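One protein chain omitted, others in place.
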Amino acid sequence: MTDGLTLYIPEPPTRPGDTPDFSHLEIPAAGAMPRPPTDAPAETLRDMAYGLVRVLDDAGQAVGPWAPGLSPEQLRQGLSAMMLTRLFEDRMFRSHRQGKTSFFMKSTGEEAIGAAQSMVLDRRDMCFPTYRVLSWLMARDYPLIDLVNQIFSNARDPLKGRQLPILYSARDYGFYSLSGNLGSRFGHAVGWAMASAYKNDDSLALAYIGEGSTAEGDFHEALTFASVYHAPVILCITNNQWAISSYAGIAGADETTFAAKAAGYGLPGLRVDGNDFLAVWAATQWAVARARANLGATLIEFFTYRAAGHSTSDDPGRYRPADEAAGWPLGDPVARLKQHLIAIGEWDEARHTQFESELVERVRAAAKEGEAVGTLGKSKPPVSEMFEGVFEKPDWRVREQREELGV
Amino acid sequence: MTDGLTLYIPEPPTRPGDTPDFSHLEIPAAGAMPRPPTDAPAETLRDMAYGLVRVLDDAGQAVGPWAPGLSPEQLRQGLSAMMLTRLFEDRMFRSHRQGKTSFFMKSTGEEAIGAAQSMVLDRRDMCFPTYRVLSWLMARDYPLIDLVNQIFSNARDPLKGRQLPILYSARDYGFYSLSGNLGSRFGHAVGWAMASAYKNDDSLALAYIGEGSTAEGDFHEALTFASVYHAPVILCITNNQWAISSYAGIAGADETTFAAKAAGYGLPGLRVDGNDFLAVWAATQWAVARARANLGATLIEFFTYRAAGHSTSDDPGRYRPADEAAGWPLGDPVARLKQHLIAIGEWDEARHTQFESELVERVRAAAKEGEAVGTLGKSKPPVSEMFEGVFEKPDWRVREQREELGV
Amino acid sequence: MPSMSMIQALNSALDVMLARDPDVLMFGEDVGYFGGVFRVTEGLQKKHGLKRCFDTPISEGGIIATAIGMGAYGLRPVAEIQFADYILPAFDQLVSEAARLRYRSNGEFWAPITVRAPYGGGIFGGQTHSQSPEALFAHVTGLCTVIPSNPYDAKGLLIASIESNDPVIFLEPKRIYNGPFDGHHERQMKTWADHAKADVPEGHYTVPLGKAATVREGRDVTVLAYGTMVHVAESAIEESGIDAELIDLRSIVPLDIDAIVSSVTRTGRCVIVHEASRFAGFGGELSALVQERCFFHLKSPVQRVAGWDTPYPHAFEWDYFPGPGRVVSALKRVMED
Partner (left out) sequence: MPSMSMIQALNSALDVMLARDPDVLMFGEDVGYFGGVFRVTEGLQKKHGLKRCFDTPISEGGIIATAIGMGAYGLRPVAEIQFADYILPAFDQLVSEAARLRYRSNGEFWAPITVRAPYGGGIFGGQTHSQSPEALFAHVTGLCTVIPSNPYDAKGLLIASIESNDPVIFLEPKRIYNGPFDGHHERQMKTWADHAKADVPEGHYTVPLGKAATVREGRDVTVLAYGTMVHVAESAIEESGIDAELIDLRSIVPLDIDAIVSSVTRTGRCVIVHEASRFAGFGGELSALVQERCFFHLKSPVQRVAGWDTPYPHAFEWDYFPGPGRVVSALKRVMED
């Protein structure tokens, strides 16, 4: 018998003032994981959840069975989407500091995920995003000016001022409506995928969720439906180690991997280096092939790191070592893809610098254009837009209230 | 490319009119599963979720490392609780047919689970029941008359007529308040266990959930908290193959086992023959030892079969072969424990028959006593009880409404 | 026209829509092979195929999330929640997602889903098989809430709900599934057989959302009700001998404000009846609307008859249920002043 039980509360290895420490992470070498056939039964794939699919090695070479064999053109397109994402977010973050918008969030360090997946998925597929996959839209050339106008909530905001900045919706770009609620759209992806199967269509769904948000009941319910009905959906957990101030251990990461959750539903679960554009691509391609062959859902954990603060309201220096990001053992996804392109002779520093300034200019131009329309509080859609779209047709309440407000 | 996707909807192997078929089940021999030490790390235990812990073999002998070595006294006590449960439920089911109560549910075929666990757990522990574990109370000698009065909602109903029949509450018997909502108390068990650990107490919690109800978000949330805070709780899935008319495949059983869900939380997951009193006992003992040693939660899937209809409102002949129950390969828990007691020379047919008639008489006496107080509609607690206990102290609404009704 | 019970009328509505629109499908706990615990979907799987009407895991949140995703894709899913009491695990999906999708995406996505659920008391179902949660939905901007009181309306309103491009909570008063119930539980059960509103056409028709029905015209007081309480009120009016006008709201969102105002303006008195517990129930909104719009016509305070402010208590079914006796008292009270 014990002296009584004690309550265990997980804590991260380091806090502000400590030296960042990632020594507890096991990082397998690039190329080490096998690539099972896409029609392998899920029960033969359980080990995949405890490894880490990696393609780019330290020298920037693509190695092992998962190397997707991309063309230089594809690689450069991916790099472009990632760089554009980062530059755009940096600019808008500054705009927030200047009071031009109410709120902003960056995806720094996680750009490979949305960029690669956006390219692998088809135009007819639908992604159910989180707020941290802007690179999905960038890889599909969503107009920067529409982003800016949404972020500034100005008169040209495509969402008519109704949504918080960055909670985009872009149906034509395969990007489902975002909302502030975490996790609650994960199951919509499953429903969408089931609808596609119901119609004998072949469009797939792809959904994102943060590692922190996997604790929501919605996550489990979505996986249950995906499993039971063999829904053609790719369910992606972006494990960026943090949920605002809470480290991944508060979501269960100290107990097992997130990919391990797949086994409980009889689904394949892959664990993938999320900072490796090629690994993300390859794993996604594998899951897509499986889903399009009517073999159902795959759960993928992307192992990555949230290099910036959670949002403009956050100061990560309050809860983690200031230099933790720099120590992240999987590096920076932009730098790694750039290194790869250089290593295969398809890129160089000069081109990179030149290209970067072109992108900076594009971003600047879009920001300026948006500012000319107006920033938060200086410009907004007609107030009547507040009353539109509550129902398909307004009822008397909306009509009367509109009248009362005189709009 | 495919010709388009198709939507998969799971279906059970047989329906009314078909011959029952359990050939798809893999049933390992009794004694075949290893018994790992109770402090084994969860990641070394993953295979346990795909086996089946069984102790009683076909000859009624207790075999293998899980045999718990119970005294004949303990075995007879267990048998008694199970027999009493069955006889009592049969009687009350008939009472429902006679209009003496509004509703009733039986646990036929599943009596071993509550009975063994009630005996293994301590008086200071708390069970968070489903409506199908009456044998927990029977093993602790909860007064039959209190059950009857609750079922008849009569003037002596211990729950004052506020609850549907069989949604008991019995704090002194370690039996938490039941409710009609499925799954929503699974997490209370985790909170209770965490509270015990917080207070350096050593009381454990044990929770039940049906296999169908594991699809609720609450299930996942409870497991997440249990895992993250190493809560001293035993989480039991009663996989009785059916959820009203839906077979377990609708809850995901065709894809993997329910015990396999443990891996996603880094918890040990045991899969146990729920019709084997000794296996239930042994597995529970294992999990209790682990929890009391501050090693946290265990998930146990009890593989069993709902031999009766779902409730008095149900007719299972509408959705499954009429004789399916008879074909259940794991047999009947009462018959198997009886056989074991006989096999070890501690019981015989004559004693059994004699004992059964004693129990029948006890049940009859309790039913009669309850009937004398009154049955549904013929007797009820004072109407003022409707207004009590909404809050600790009634507010003006309750006071005024009571006055309006004149009670 | 065939005489149908409410169950049959609802089944017919679903059957008609399955036959008519390949984008309509339905699912929920036990609705497939078995046909639902109240038999509303009986025979539909067999007739229309496995994928048109199927069983789901016990996961109300998952059911609604799945429906929303299907709706956004372009289908018209009809989800059954086995009892309205069990809708709450899906409350966030309904409020934060279904109700808000069209608005927040500026019309790029929307959720044309219908969520059916038996609701209300009178069947000795105890706490969790008897509740009336309509007020919770009525407060949510973006959700419609529909409550039929007879077979004809049930079919027409359900078809209108399925065809609506807005999310609809469709609450079915389970006590009147098989016959009208006027609250006189001591009397013999009636079936729908001879009821005028049990004459239900076989084919497609709609009863529009947002249009109340005047069940009985009267000059002295307006009674507002919906669901089972329409029958209770009707009976109470007869018993009271008061010349009351009875309005069956049929949907509470959209609400037929014109019907309410024009009636109360004439009668100058109003009684509101619902099964749900009283405090912050939908009766509060109705009472507020009436006094805001008819204040100078009102001869006496608007009265509410509702469930007590307690959980739904099993043994006290008829003490809790706002039966004809209480409605008669309210009618008398409202006439006194």
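Letters A, B and C mark the chains as written, and numbering starts fresh at 1 in each.
We adopt the following convention: contacts are C-beta pairs under 8 Å (C-beta built on N, C-alpha and C of every residue); 3 or more make two chains touch, one makes a residue touch a chain.
Quantities reported herein were computed from a predicted structural model and do not represent experimental measurements.
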| item | value |
| --- | --- |
| Contacts of the hidden chain among displayed chains | A, B, C |
| Candidates C:V31, C:C53 or C:A138 - the one touching the absent chain | C:A138 |
| Residue, one of A:D146, A:D202 or A:D218, that touches the chain absent here | A:D218 |
| Contact residue for the chain not shown (choose from A:T85, A:T108, A:T130 or A:Q163) | A:Q163 |
| Footprint left on chain C by the chain that the document does not show | 85, 88-89, 91-92, 95-96, 99-100, 103-104, 127-128, 135-136, 138-139, 141-142, 253, 276-277, 279-285, 287-289, 291-292, 295-296, 298, 300-304, 309-311, 337 |
| Positions on chain A contacted by the hidden chain, ascending | 7, 9, 11, 15, 102-103, 153, 157, 160-165, 167, 179-184, 210, 212-213, 215-218, 243-246, 250-252, 313, 318-319, 376, 380-381, 383, 385-387, 390, 397-398, 401, 405, 407 |
| Residues of chain B in contact with the chain not shown | 126, 158-160, 162-163, 167, 169-171, 176-177, 179, 181, 184-196, 198-199, 205, 217-218, 221-222, 224-225, 228, 389-392, 395-396 |
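Following the convention adopted for this analysis, only the chains that are shown with their structure count from here on.
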| item | value |
| --- | --- |
| From chain C, the most remote chain by mean C-alpha position | A |
| Inter-centroid spacing, chain B versus chain A (mean Cα positions, whole Å) | 42 |
| Between chain B and chain C, centroid-to-centroid distance (C-alpha), Å | 36 |
| Multi-partner residues of chain A (each touching 2 or more other chains) | 194, 196, 198-199, 217-218, 221, 224, 228 |
| Residue list for chain C, restricted to those that touch at least two other chains | 51, 56-57, 59, 61-62, 89 |
